[in-house]
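Every protein chain but one is kept in place in this view of the complex.
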Amino acid sequence: MYRKINLKPPIFEMGLKGYLYGKKALEFAKAADIISKKYEISIIFDPQYVDIPKIVEKTESLYIFAQHMDSVEIGRGIGSILPEALKEAGVVGTILNHAERRIKLSEIYRTIKRADDVGLATLVCADSPQEAAAVAQLNPNIVLAEPPQLIGTGKPVGKLLKDFISETINLVKKINPEIIICSGAGIRNADDIKKIIRLGAEATGSTSAILKADDPARKLEEMIKALKEVWLETHPY
Amino acid sequence: MYRKINLKPPIFEMGLKGYLYGKKALEFAKAADIISKKYEISIIFDPQYVDIPKIVEKTESLYIFAQHMDSVEIGRGIGSILPEALKEAGVVGTILNHAERRIKLSEIYRTIKRADDVGLATLVCADSPQEAAAVAQLNPNIVLAEPPQLIGTGKPVGKLLKDFISETINLVKKINPEIIICSGAGIRNADDIKKIIRLGAEATGSTSAILKADDPARKLEEMIKALKEVWLETHPY
Amino acid sequence: MYRKINLKPPIFEMGLKGYLYGKKALEFAKAADIISKKYEISIIFDPQYVDIPKIVEKTESLYIFAQHMDSVEIGRGIGSILPEALKEAGVVGTILNHAERRIKLSEIYRTIKRADDVGLATLVCADSPQEAAAVAQLNPNIVLAEPPQLIGTGKPVGKLLKDFISETINLVKKINPEIIICSGAGIRNADDIKKIIRLGAEATGSTSAILKADDPARKLEEMIKALKEVWLETHPY
Partner (left out) sequence: MYRKINLKPPIFEMGLKGYLYGKKALEFAKAADIISKKYEISIIFDPQYVDIPKIVEKTESLYIFAQHMDSVEIGRGIGSILPEALKEAGVVGTILNHAERRIKLSEIYRTIKRADDVGLATLVCADSPQEAAAVAQLNPNIVLAEPPQLIGTGKPVGKLLKDFISETINLVKKINPEIIICSGAGIRNADDIKKIIRLGAEATGSTSAILKADDPARKLEEMIKALKEVWLETHPY
């Protein structure tokens, strides 16, 4: 866990994956930056690597994360994502082990250690409360636990997710209460955001529902506003 | 094979791998750009992804390649290198299947097709003349064939490499004479460059010998100068 | 290409994958063995590794292949499939690079060489005529080329497959006429077998249509009988 970063709940993770890139990614990042400042909500924003420099330069409030990072050291390793290169480019953290980019247990551990050394936060994904607990033993900043059968489906937040989040919180917080719990498979709208946070999640996010919306920036604002409201409601002091 | 690119022998491939990044990579790229123009030699230059935008902006003559690219389509695929994102960032080609980043045969084929569609050149690596011939069947712009036991060793160019290059040329040119033959494992200096080109290679390159030199730009110039000289000697008309 | 094996067209590849194992796999192997002798048709039969010894012992005519093999040498490599262990167990060949088990280009080459050295035949899969040609450069005994979009679908043999097989034959036979051409994605019945062979394939196969049939042995016999008939029809001398 990298500690020299002021990354506090509530957090919204906005993953671009391969949906948006280039100028359109930059325009959307600028809109997200304004929304982040307006609602005072931390947004983790992870574009394609080649789009990182301009987004770093043109935004102020976003937490720019890499979509993935390797544990490789300075030197050999063509095609690898070097931690030091991300750091110098202004990245503040990285996602690891997403359902679309699973990595080996040993690589998760090595990469978290590399991130700590270089000065990068880590958001590590897991498919189940048990895997979230396993990841928690490796001490990342954030654990993102989602039932894989819900990712990208836009299915309503139901009992399955409720039990899933409760168990994840129980297991992870017992290991280390500082680890931030993120969840949110299938988030479609403001209402889903509120349900997720009321279930105890400290962070959430969405990709497809936002990027496939007619007006992605407006959809993002709708969700961030909901996150602000539900957070004040559930954390009144 | 992407045809709308003016990539002609002799070519020098300067791979940064994870040795150089950030400001130092940019400074070195500027030096390489000047050398490329001075000697009128095409240099393929492949930095860390996050360093690509500034190098594209600050150089004129380099052929900026990605160190790797995925065949993924626009949409899902967190952590993947999206061809369209590279293209919009100003990249003109990609390396594939390097000894440090081997990929599946089916992925080599799909990625070459994606590169063709998006408008990117491909330099595909192989360990043996037979694998170079296999790669040639998939129609890349350049085949880089190197004996893996020589990569990074700095061992002198000997009989092993001579037979290796001859056989590679015979096999690949029979399949498609337009494919450019690159070779060069263990290149240490101007002398090695000359030997490789006299063996029939149309392109060569070096990473460790240059980046571990006291003055990398000077070392690069020494090699580029040798490449120019030996090319004029072996291709007099 | 391992030459000390009398593996001649027409050939039927009967892949068990993970559908059938243990006693049921052995019973089915015995039935296949009888069918192979009755129709004098070579059947490549590839069970789960742990089922190989008893099937080798209890059958006479089948060509027992491994479903996959690694290029690993005697020594380290826990969990790997050692060529020498397969050979001593009575296996006569291995499948490589199936759509459900893609491997790296460099590993295909190394494993074919290991098979040649140890004395095992190789049946290497490819997704396209171009990849079949790439594989042919690495000199396996058999190339199995199938359009991946048809595998396991049971869709009728149509124009797509016709063009696919023609192009595969043209490309592969030009490289090495000794390489046997196998094709057959989506084979459902005797009729499909006949169509495939009339298109020029020298070998074919089926898994799901046979193993999901009410009486797999009967379904297999129906296909082998068709293979015999169509082969005599298309190769009258």
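Letters are used for the chains, namely A, B and C, taken in the order the chains are written, and counting of residues starts over at 1 for each.
The working rule: a residue touches a chain if its C-beta (ideal position, glycine included) is under 8 Å from a C-beta of that chain, and two chains touch if they have at least 3 such contacts.
Fair warning: this is a prediction, and the values are worked out from it, not measured in the lab.
Novice: From the touch rule at the top of the page, work out which displayed chains the omitted chain touches.
Specialist: Spelled out, the missing chain touches these shown chains: A, C.
Novice: Out of A:Ala32, A:Ala133, A:Leu150 or A:Val230, which residue would touch the omitted chain in the full complex?
Specialist: Counting the whole complex, the residue in contact with the absent chain is A:Ala133.
Novice: Please identify which residue in C:Lys54, C:Arg198 or C:Lys225 touches the non-displayed chain.
Specialist: C:Lys54
Novice: When the complex is taken as a whole, what residues of chain C touch the one chain not shown?
Specialist: Chain C touches the chain not shown through residues 15, 17-19, 21-23, 46, 48-54, 67-68, 72-82, 84-86, 88-89, 91, 95, 98, 100-101, 152.
Novice: Contacts of chain A with the missing chain: which residues?
Specialist: Within chain A, the residues touching the omitted chain are 97, 102-109, 126-128, 130-131, 133-139, 171.
The definition used in the following text is that only the chains that are shown with their structure count from here on.
Novice: Are the interface residues of chain A and chain B largely the same numbers on each copy, more than half shared, or largely different?
Specialist: Shared-number fraction above one half, so same.
Novice: What whole-number Å value describes the gap between the mean CA coordinates of chain A and chain B?
Specialist: Their C-alpha centroids are separated by 35 Å.
Novice: For chain A and chain C, let me know how many angstrom lie between their CA-based centres, rounded off.
Specialist: 45
Novice: Of all the residues in chain B, which ones touch at least 2 other chains?
Specialist: Where chain B is concerned, no single residue meets two or more other chains.
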